[in-house]
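Let me begin by handing over the structure; questions about it come next.
Here the complex is missing a single protein chain, while all its other protein chains stay put.
As written, the chain order gives the labels A, B and C, with residue 1 at the start of each chain.
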Amino acid sequence: MPVLTMVEAIRQALEQEMERDERVMILGEDVGRLGGVFRATDGLQRRFGEARVLDTPLAEAVIAGASVGLAMSGMVPVPEMQFLGFTHQAFHQIADQIARYRFRSQGRFSMQITIRAPFGGGVRTPEMHSDALEAQFIQSPGLKVVMPASAYDAKGLLLEAIRDPDPVLFCEPLRGYRLVKDEVPEGDYTVPFGKAKIVREGSDVTLVAWSAAVQLCLRTAERAAEEGISCRVLDLRTLVPLDVEALAQCAEDTGRVVVVHEAPYTGGFGAEVIATIQEEAFYSLEAPVARVAAPDTPYPIAGVEEWYIPNEERVLKALRRTVGTTGA
Amino acid sequence: MPVLTMVEAIRQALEQEMERDERVMILGEDVGRLGGVFRATDGLQRRFGEARVLDTPLAEAVIAGASVGLAMSGMVPVPEMQFLGFTHQAFHQIADQIARYRFRSQGRFSMQITIRAPFGGGVRTPEMHSDALEAQFIQSPGLKVVMPASAYDAKGLLLEAIRDPDPVLFCEPLRGYRLVKDEVPEGDYTVPFGKAKIVREGSDVTLVAWSAAVQLCLRTAERAAEEGISCRVLDLRTLVPLDVEALAQCAEDTGRVVVVHEAPYTGGFGAEVIATIQEEAFYSLEAPVARVAAPDTPYPIAGVEEWYIPNEERVLKALRRTVGTTGA
Amino acid sequence: MTSTTIFEGGADADAYRVLDANGVLLEGASAPLSSEQLLEAFRWMLLSRTLDERAVSLQRQGRIGTYSAVYGQEASVVGSALALDPSRDWIFPQYRELPALLRHGMPLSTLILYYVGNPLGARPPDGVRLAPIQISLAAQLPHAVGLALGLKMQGDDGVVMTFCGDGASSEGDFHEALNLAGVVKAPVIFVLQNNGYAISTPRSKQSAAPSFAARAAGYGLPGVVVDGNDLLAVYEVARDAVQRARAGEGATLIESQTYRLYPHNTADDQSRYVSPEELEVRRGEDPIPRVRNHLEGLGVLDAAGEAAMQRSIDEEISTAIADAEAHAPANVTQVFEHVYANPWSRVTRQRDEFVRDAEGL
Partner (left out) sequence: MTSTTIFEGGADADAYRVLDANGVLLEGASAPLSSEQLLEAFRWMLLSRTLDERAVSLQRQGRIGTYSAVYGQEASVVGSALALDPSRDWIFPQYRELPALLRHGMPLSTLILYYVGNPLGARPPDGVRLAPIQISLAAQLPHAVGLALGLKMQGDDGVVMTFCGDGASSEGDFHEALNLAGVVKAPVIFVLQNNGYAISTPRSKQSAAPSFAARAAGYGLPGVVVDGNDLLAVYEVARDAVQRARAGEGATLIESQTYRLYPHNTADDQSRYVSPEELEVRRGEDPIPRVRNHLEGLGVLDAAGEAAMQRSIDEEISTAIADAEAHAPANVTQVFEHVYANPWSRVTRQRDEFVRDAEGL
């Protein structure tokens, strides 16, 4: 099977879906002739024309907002936000319009829209570009939030997203665009939402993560193994829908859990993971679920970001503490 | 001591602070001649003039954004968002500008700004007006989030907020504006941030809440008492800073906790309360911490909102379940 | 509060007009509507006005929620909507355009259901080319542009009309939407109803622009100022814009200068910010007598004719109210329906629990 980077897998998914379904279109800043600042849409305008790969003015709210109308007209828009941080300019259109239009119109209008947005740190790009904002979209019922960690999942989840009649926020890890490479089938396949994936087996503790943090957890699990700590790694893949059963099962199986994310600590999605686990598997927990996250400070400039985002040492430390702790 | 409604207490705080500190000014939609759609700024324009009580064009982003520059100029702006839901139009200015400007300028510029915004259900007002969005602002380090539940706290916390050199999102419960009445000193006083308050003593279980949900918890605690369940009620007052110690203490004291909020279940601030409690007081917990919240659906139209927002029956049910559960 | 002599609202001297203040055709002007069309328009205006009065009284009785009246803006709303073909064109409303929605195919009883607080009241029937009422001001403008672009891409000859207020036009969404419409030449008509106020905020504090239509040039669009209380002028301007859009010539911004004769909504107290003198002057510019005079001048309407029309309107409204009130009351499952096409497990669990709880009560 061909090995692709994440950004190649995403590009392939877009191209194949535009080929398969002529309602699918892309719109956003620099998506056309440039092929996107990360080349995720490279060559698509040449292939599908300027209408279906639309270079828009620099205005995130109308990119999201026009997608509402495009979806109503029968198109299947896949807007690109150049960076997830700039969804803030479109927050009212995403959270109050795209997410709720089906509900508001009582099912009359479907919002078959997939908002793609890269994000995440470790590539020396400034605030807003790097911010991990996924938790801010969880309180927007109607919207699904998808966070692939591998090239395989990126393609399969993106195809699932575009075909889902519900709107999806599809967050792509900048750090994974070129660094993450894995086998990607050339043909059509989808990865279902709400099914977390055990990407490494282990028995002492489960590391729960999504997006770029999954790779971090896999690397740390290797090091932990050298110390005799056997880590399972659970990749959530989608935050909404959340795979509640998988979280409960992992807590039951390993009794100990550490959740890792790039977003700030307080109010990050890690809190929801913990709340869900203690609701579903309280009696299986042998230690408090630990969180490894960015501190409660804004995303900093490149010179200090290495301290800001979670690294192997911090995950290891949390693992040691969690495993060293015995049940009450 | 005079008994005031919450909206009267807020108006009094604004008037007294504008009197005390001539840098303090109000800006927003309809805050001037009308005195705000809820009369929170009634009479202030007449008293302090059109410049210090500025009726702005209908544009939330520039109300927030102009406040940045006003603060830089040495003013102390207290912008009003007509409803918390419309902070979404200003999300980029609040989360990425107001919250971070001190950090971005490395301390050169202080954002002494208090954004007032009413919200919350139960008053038959439509979506966006009623949405409880507090959790969406937690992942904006730099910003403090204040949620008074009584008239006394509303005045004291608002004075604290206006004087705090850090920016504050000050959320006022619509339902409490006229319904909540309590004793409010006429003179100057502040209520410190980060100090939760036990508003009712009890020994079997702690109800954790903020804003309008505190009254709901107090009412439910009465009913629970009739059933022989003794409830402590903890009013968080501020979500950022969070009173981590008080949460841990309550969990230790009562062993059981139920958190109640109006916002949707998944990813609400209740998740952070649970995560914090299990981190700080894991071994004291005798049952999983329960959440009572709105379901994971958008705020609905008036005819069905009675089912949507938490009510006494749902809190009681959670209390019974939590108290009926024995430790592992 | 001192009242000034410069009033807010009303039409500029150079706004486009067809009728004079008394409903007489201006010199050289010709009526763009036939007598039958005029009668139809007048009936919508009268229905709108009657509905406002009934709704305000229903609200006082607690039978419906907060209501924003069209009162005073009937010519502006009806004249615009008349230029559309409901079988192919679309409307994206703000919230103060009820007769436009009705004329476009929204059943009155459904609309009333909305004001009663039933979620179903927000759903335009299948085939009715209408977006739901918008709460978030100006958010509908990008939607309208997107739909217009989608129609164009699919070779559909429909055009889109969207309404917004003078207040809403200060939102960033207004700018982003009009700018995109210009670039993609979307077949969309922006009807900006400048009624002098946004709640209490007067036109003069909303913008220093000499006219809102002056903004059109900054997007490469034609902008028109029309006397919004002149039904014929509004219709003509809207019709031309629709023709241009349908012919592939792109978008138009119409500033319809009118006046909100009622308070912002049933919760508002207009006397706090509008002087009695101003209201008095603006009442004299009421669009309804102006059309009535015109129709009487044409000899196609008399007192008896209008009385009959009024009776049929009263009946229509009463029936619609009765229908809406007879509708099954809202129930708990409606909190959960239509949130997702494919709801996820937790939402389904919540629904089951909420329904069980509600039944248990």
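Everything below uses one rule, namely that a contact is a pair of C-beta atoms (placed from the backbone, for glycine too) under 8 Å apart; a residue touches a chain by one contact, two chains touch by 3 or more.
Note that the structure is predicted; figures quoted are calculated from it, not measured.
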item: Touching residue (missing chain; options A:Phe86, A:Phe119, A:Tyr152 or A:Phe269); value: A:Phe86
item: Absent-chain contact - pick from B:Leu70, B:Ile162, B:Ala294 or B:Ile309; value: B:Leu70
item: Selected from A:Leu34, A:Leu179, A:Ile198 or A:Ala248 as touching the chain missing from the view; value: A:Leu34
item: Missing-chain contacts mapped onto chain A; value: 29-30, 32-35, 37, 55-61, 85-86, 88-89, 124-129, 265-266, 295-298, 300-304, 307-308, 313-314, 317
item: Interface with the undisplayed chain - residues on chain C; value: 170-176, 179, 182-183, 185, 205-210, 212, 214-221
item: Residue ranges of chain B at the interface with the undisplayed chain; value: 25, 51-52, 54, 56-57, 59, 61-62, 64-75, 77, 92-93, 96-97, 101-110, 141-142, 144, 164-166, 193-194, 240-242, 244-245
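Note that in this section only the chains that are shown with their structure count from here on.
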item: Identifier of the chain whose CA centre is least distant from the whole-structure CA centre; value: B
item: Between A-C and B-C, the pair joined by more C-beta contacts; value: A-C
item: Farthest chain (mean CA position) relative to chain B; value: C
item: Separation of chain A from chain B, taking each centre as the mean of its C-alpha atoms, in whole Å; value: 30
item: Whole-Å gap separating chain B and chain C, where each centre is the average of the chain's CA atoms; value: 36
item: Contacts with two or more other chains, residues of chain A listed in rising order; value: 92, 96, 103-104, 141-142, 240, 242
item: Multi-partner residues of chain C (each touching 2 or more other chains); value: 119, 122, 136, 172-173, 339, 346-347
